[in-house]
Every structure is written in C-alpha cells, then in structure tokens.
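The complex appears here minus one protein chain, its other protein chains still in place.
Chain IDs A and B follow the sequence of writing; residue 1 opens each chain.
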Amino acid sequence: MDFGLTDEQQLLLESLDELLERECPESYIADLDLHHKPPTTFRKAMHEAGFGSLGFPEEYGGTPVDAVTLVLLATRVARQGFNNGYGLELLQAMDIIEFGNEEQKAEVLGLLANGEVPFALGFTEPGAGSDNSAMTTTAVHHDGMVTFNGTKTLITNALQSKYLLLMAKNPGVEDPRKAISMYLVPMDAPGVTTNQLDKILWHISDSCEIFLDDVTLPESCLVGVKGNGFKQLMRNFEMERLVIASQCLGLAECAFEDAAEYAAQRVQFGKPIGQFQLIQQKLTDMAIKIENMRNFVFKTAWMLDQGVPLKSQGALCKRYCAMAAFEVADEAMQIFGGVGVTVGTRVSRLWRDIRGHRFGGGTDEIMVHIAGRQIVKDHS
Amino acid sequence: MNTTQSWIVVADDAAATGLVGAARTLGTEVVAVVAGRREVADALATAADRVLWLGEPGEAPVEAFAPAVAALVAQAAPRAVVGATTPSGRALLGAVGAALQAPVLSGIGTVELSGDQVVVTRSVLGGVSEHRTGVEGTAVLAVDAGAAVSGTPAAAVEEVAGEALAGARVTEVRPRERAGVNLGAARTVVAVGRGLKAREDVALLTELAGAFGGELACSRPLAEGVDWLPKERYIGISGQHIAPELYVAVGISGQLQHMVGVREAGVIVAVNSDKNAPVFSQCDYGVVGDLYQVVPALTAALKGGA
Partner (left out) sequence: MKIVVAYKWAPNPQDADVRPDGTVDLSRAKAAVSEYDPVAFELARRLADATAGEVIGLSVGAASIDTPLARKAALSRGLDRLVLVADDALADADGTRLAAVLAAAVRAIGDVDVVLAGDSSIDVAAGQVPLTLAGELGWLGLASVSRVEAADGGLVVERDLPGGTTVLAVAGPVVLAATADAVVPKVAGMKDILAAAKKPTEVLALDGLDVPAPGATLTTLSTAKPGGGDRQATVIDGADPAAAAAQLVGALRQAGAL
C-alpha cells in the first residue's frame, strides 16, 4: 500500500504552501474572523492559481483531479487554521456545471473567478433539515413563470452570494422524492428578504434566514430537471461529507500542533508541562485520533477514485472526523488552560469552528441514521 | 604567486575601509585597482600603497570593467584579492574568481595569515555553521566595504589601460529621495516585521525607535514584499548585518534568515503575539502580546521614565 504522494501532488501542495504564505497568514484569518468578513482576496488568488477550478471539466477552464488530491488540498488549507476556506464552493459549482443551462454556468463560473461566492444553498427550513419530506417552501409553475413562497434558515453565505440555489417543492406532487426541484434565484429578486443570525462560530460565513414572498421568476431559473432537485443535490453529498471530514482533519492538526508546541514551552513547577504524563497522555490520544482521521479520510477518497461503492463509508467518515476533531480541539484548549479561551489564541477559534462541523453537512446523529440503516441492510 | 601583495578591487565606491583592513592583514603591499571615477581613485590613494585606475567610465556601468580588472589581478597573481559585498563589488570579484578559477568567499568573520596561507573564518549555509577555512592559491574574499577612506594621499594614481565591455550604457540614474541611514552605527535598533498590519502603523514604531533614541529597521517582507520601509533598513542574511547594543524585534517571527543579521547584538528584545514564535528562543527579553498594545505602552514607559 502506497501512502506516498505523487510528484504532481507534492508540487501542487508546494504551490499551495506558497500561496497560503503569501495570501493567507494567520493575521489575515484572525482579521476575517474578528470582523466577520469573507475571504474574498484569498479565494480570488486561489482561482487565479488554478485551485478554484480543480475538478471542473476542461471545457469550463478546469483541470480534472482525483478525490485524493482534492482532499489533500482541503486538508492543507484547513491546517492553516482556516475553516471553510477551500473545497465546498467547488462542489457547489459542480452542481451547476452538471445540471445548469449555459447561461447559469457562465454566470456561476464568472463569479467564482472573481473570488466571489456564486450562490448559497437554500435547503434547510425551520421545520425541515435532513427530513426533506417536511419541506414547505413551494414552487408553483404557471405561464412560463415560477412563484416561490416559504422560509429557509441557517443559510450559509447568503449575504455574500449573488444567488440562492433554492430547493423548493411542487405542492401538486405527492411523492416527496419527485416533488423537489432546484432553482437559481437572484438574492435581489423582489420578494426575497434576509435576516442575519448572530452565531458564535464560522464568522467568515454569514448565516441567514431567507424569506420568499411571492418571488416570481421566469422558468429558466430551474436548474436541471423539474422534480429531480433532491437527486441532483445528493450527487455531491458523498464528496461534500469527505471535504468536511478533510477540513476537520486539517483544523485538528492545527490545534494539535499549537497544543504540542505550547506544552513544550509552558513551564509550571519548574518544567515544561509537556514533561508531565497527564499532558503527554492527552497529546498521545490526540495524535492517535489525527492518525485515524487521516487514514479514514484518505481511504475514503481512494475508494471514490477507485469507483468502490461507498455505502456507509462517507457518513462514517464524516461522523468520526467531526467528533474526533472536536475532541482534539477540546483537549488542545485544555492544554492551553485559561489562555486557550482568549480571543487571539488560535486554538479558541479552532475549537469554535470545528464544533460547527458536528452539524454542518448533516449532524453526527444523522450520520448514524444514514450509516446505521445501511449497515443493518447489508446484514439483512 | 606574489606573496607580498594583496589587492583590493574597487567598484566606483570610496567606502573601502573594510577592504583595506583585510588586505593589510594579508599582504605587506596593498594594491588597489579602481573601476569608476577619478575621485574614487584619489580617495583610495589615501589608503593603498598603489592605485591603478582604469580611466573615466563615461556611460559604461562599472561592471563593464570587470574583465579588465580581472586581467590585471590575474597577471599579478597576488596572495589575496578583496572586494566589497555590494552588487558591483561582487561583479568585479566574480570576474576575478573566474579569471583565477578561484572560489569567492563570503560571510567573512576574521582574516589572518597562517604562515603563507590565508585563513578565514566564515559563516556558511546561511549562518547555521562557522568554518575556519584555509585557501590554497589566491584567496578571493568578499567583505563588508566599511566606511569611506580619506586622509592624505600616500600613493600616486596610475592610469592603466583597461577596456570596458561594449554594448551597455547607463541612460538614467534616479537618486533616492531620502539619504541613506547608517544602521551599523546605531546604538539601538528597533526592527519591525510582518506582525505590522498596515503601512500607516509604521509611525508607531518610528515613535518607539525615537523613544529609545535608536534607528528603525525591518525584516525582509516589509522592505521587499510590501515596500513599507526602504531596503537600506532591512536586516537579514541578504540585507544588513548589525551589532547594536540593543536590538528590539517587534512583530518579527525570528526566522534564521533574519536573526543571522543581528546575532552579534548585545541585548535582544522581542515583542510578538505568537508565544511560539522562534524569536522567543533567540532573545534576552520577550514580551508576549499584541504589538498594537505593547508598543504604545513601551513608548510611554520610556518617555515617562517609568
């Protein structure tokens, strides 16, 4: 089994290192976090260097890339201490590249090139999250137009985005799996209003409630096939879980490094606290968890590349990495002691941001729901 | 080899006390070969025993005389040739090294004669190690130029024939707006690095340097990455090497490439928000904190005599 990198992966990581050093020092990330600003200049630089279109088909200016490479890059950006800095926006764009019309593709790719977030995903509702059958936002088609009504909530990046990739239900269709369609709705369309939610983590991304009141648009805002919305969205779920797991890995590595260096320097009772076995046990268990996460993430990516059916693998990986990463961050904070909760100590930000991954992209519990059903089914 | 002579090669710059000093140690007769203006040759006549001058350069860059300088040196085959670490000085030394097929030694600490052999201490691999090296053959040395030579002329200036390489001419010189700063002479130097967030915040450090009665310097990124401070104020392996009595590094992480430039400082103080920054293992006093709070407090403490 080869755990080494290819020359290409190594060079790509070196390029990324250079770009991170230039465009994304800790002071930049801390500033974004403090002022709740999106990483526009970093995204733009990533796009100019070709990282913003990895995985896109060549005819759209992209370079095809395997999942292992993508995961390496997402992990590396996260290891900078940078949450949601790279990867997820690529996946979202792929929905449009795969299912959008030419006009939608051109618009979305153009926005990406400028370092902007093309759209926010409008999926979660006050009464419906992973249970999509409870979705109440409606899309009524009439005379070449479509009218939306409903409320979405906890929509990430809504204020930064020009569009909302809206999931809405045709009230005339009974079967929930055939009722949902995908639409690209301009955030400035009449009838769209937002309410920003204050939160304690993920400050570089805003989170909003979005209200749709008789928002009426030409039917050309439909993305892909009417009634296939959920199926289209599901296409990238496995990759999304994997990218989230990679971010958890990278952020946990960052927290671990900070904690280990701190333990080596912080002197109490006449010696560095890293000399005490209670601290050493923490560091050891953290290292084991990171190694497990790394193996889990890269094995899963390898399976995707080999075309091995993932079945429950993606959900298992996401659940494990989100939980283990938070355990690592929590212990890192413990090693820092009171200093760890002060603003300006990186570990406090990592602790907050990793916590969000225990529900973002599907809660720990939903991962049990997905994996558990699959496991029982496989053994029935 | 001529074991009584050591030569210095001068690239249109009277700052040559460093060259003359090293050459005096290595030979009983110091011969200067000067590419550049007559006034530079006249200045060297106050310090060297013989001065060979290649004539007015006109529009030719001083580097165009490198082959002519090298030919004179090669013919004499002295025990040592000393030049400056400046860009032009290195061009002359490069031609000399090529003419003699001899290595050009840099990072020179001490220079001595051991019997007939030139022995130098030099810092190698970017400063991680110091070697004591003996040279078999002509020793070609790049040293810090030092200050301008002056005094009473001791030697006559001999004009010698030396063709410049054709094809290059200086068409414009835009002098710097500000006069150069002599960090090497400052007792206290306050340097700032990437911890600084905006150009206008340089003022905070100017004030701190003033409160210390010292000069302001910077690490490489501030002089070359963002251009917030002029290059003459940049400390580091390829910038200035200084040895002030007090060096205060603010918002500087302490990479080897920077710290090698202040290794000889008396007392080193570091201010950095990252308690894991390497600078904290290379300083005498380290303040872990936000420079935007610590620097004004420090300025106030110095001014208030607290």
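The rule is simple: contacts are C-beta pairs under 8 Å (C-beta built on N, C-alpha and C of every residue); 3 or more make two chains touch, one makes a residue touch a chain.
Keep in mind it's a predicted model, so treat the numbers as computed, not measured.
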Legend entry - Per the touch definition above, residue among B:Ala91, B:Val111 or B:Leu183 touching the missing chain: B:Ala91
Inset, instruction - Pick out which of B:Glu29, B:Asp201 or B:Glu224 touches the chain that's been left out of the picture. - result: B:Glu224
Inset, instruction - With the missing chain put back, which residues of chain A would touch it? List them for me. - result: 7-8, 10-12, 14-16, 18-19, 22, 49-51, 54, 63, 65
Legend entry - Residues of chain B (touch criterion as defined above) contacting the omitted chain: 61, 63-64, 66-67, 70, 86-88, 90-91, 93-107, 119, 123-140, 142, 165-176, 180, 212, 220, 224-225, 227, 231-232, 237-238, 245-246, 255-257, 263-264, 266-269, 271, 275, 280-290, 293-294, 296-298, 300-302, 306
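As a convention for this text, only the chains that are shown with their structure count from here on.
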Inset, instruction - Provide the C-alpha centroid distance between chain A and chain B, rounded to the nearest whole angstrom. - result: 51
Inset, instruction - Within their complex, state which residues of chain A touch chain B. - result: 25-27, 31, 258, 261-262, 265, 344
Legend entry - chain B residues within the chain A interface of the complex: 194-195, 197, 273-276, 280, 290
